[in-house]
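Yeah, one chain of the complex is gone here, protein chain that is, but the others are all in their spots.
So, chain A:
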């Protein structure tokens, strides 16, 4: 399991908590687990990686994809059916519209041989969307072990704290687990991990240091930082590529990249311009102020069509909220 350490950086204690919660295969686990933490703190990744490497039977569903009850229930049942059927067997698509049928079909499917004596895990990602679906769904999933009388555990992953999920008359309280945010050292370690092979790790680490210095006070989201790191690295390497400086010339590299990163904060970070436009910008070395972003092109359109718009329509267009 040493490779698990390498796959999941800086999350050792969470992995060990989850492992001890899962326990052994045939043991009962707590009926529902609620994992919360900031976005990009590794909840989905760690849960998925752990379940896969321990080879526990699990079903992973994203509540943003399954925005109706039927989609959600059918996806869970069909994935479970797929797990329980042997290879080569083509299983029919199961339909299910209400929670009552779901419970009944779930009991049938988990009678299968290879699912019988182990804990089955259902992972619901972006669980905050469950609150907007039918009212019996969230309390039902929290109690699924009791309702189906099977060894099943439902794991909820969300960004919002548990107190905002609790229904009015109460419910079965899940086991609440917190995934802490990454510290600056952890962020540095993780970001430096995906350095391109052409350059040395120290060179990339110095770049990450500069990037964090500019962006850390504003944003700690790992996904955003990774995106920015990838986008701006070519500009950072430019002096080295052109031969103006070598890898250790930190001051020159810093002077080259710093204004660029500041511009990035005003444009790409705010999604004012797309990342492909940003890359083109870096190649052409133009001033981003001249670039017509999404806002810019809409303004051009309104300016061009204003001659055919009457006075009343005109005021409506110009006082409407910006795109």
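Note that in this section contacts are C-beta pairs under 8 Å (C-beta built on N, C-alpha and C of every residue); 3 or more make two chains touch, one makes a residue touch a chain; residues count from 1.
As a working rule, contacts and distances are computed from a predicted model.
The unshown chain of the complex is recorded in UniProt as "Origin recognition complex subunit 4", chosen from "RT24 protein", "Pyrroline-5-carboxylate reductase", "Proteasome subunit beta" or "Origin recognition complex subunit 4". Note on the undisplayed chain: of the listed residues A:29, A:84 or A:110, the one touching it is A:29.
Among A:45, A:67 or A:216, only A:216 touches the chain that is left out of the view.
The omitted chain makes contact with just one of the residues A:161, A:201 or A:241: A:161. In the full complex, chain A makes contact with the omitted chain through residues 1-2, 4-5, 12, 15-17, 19-21, 23-25, 27-31, 36-38, 41, 54, 98-100, 103, 134, 136, 139-140, 143, 145-147, 151, 159-164, 169-173, 175-176, 178, 180-181, 183-184, 216-220, 265-266, 269-270, 272, 321.
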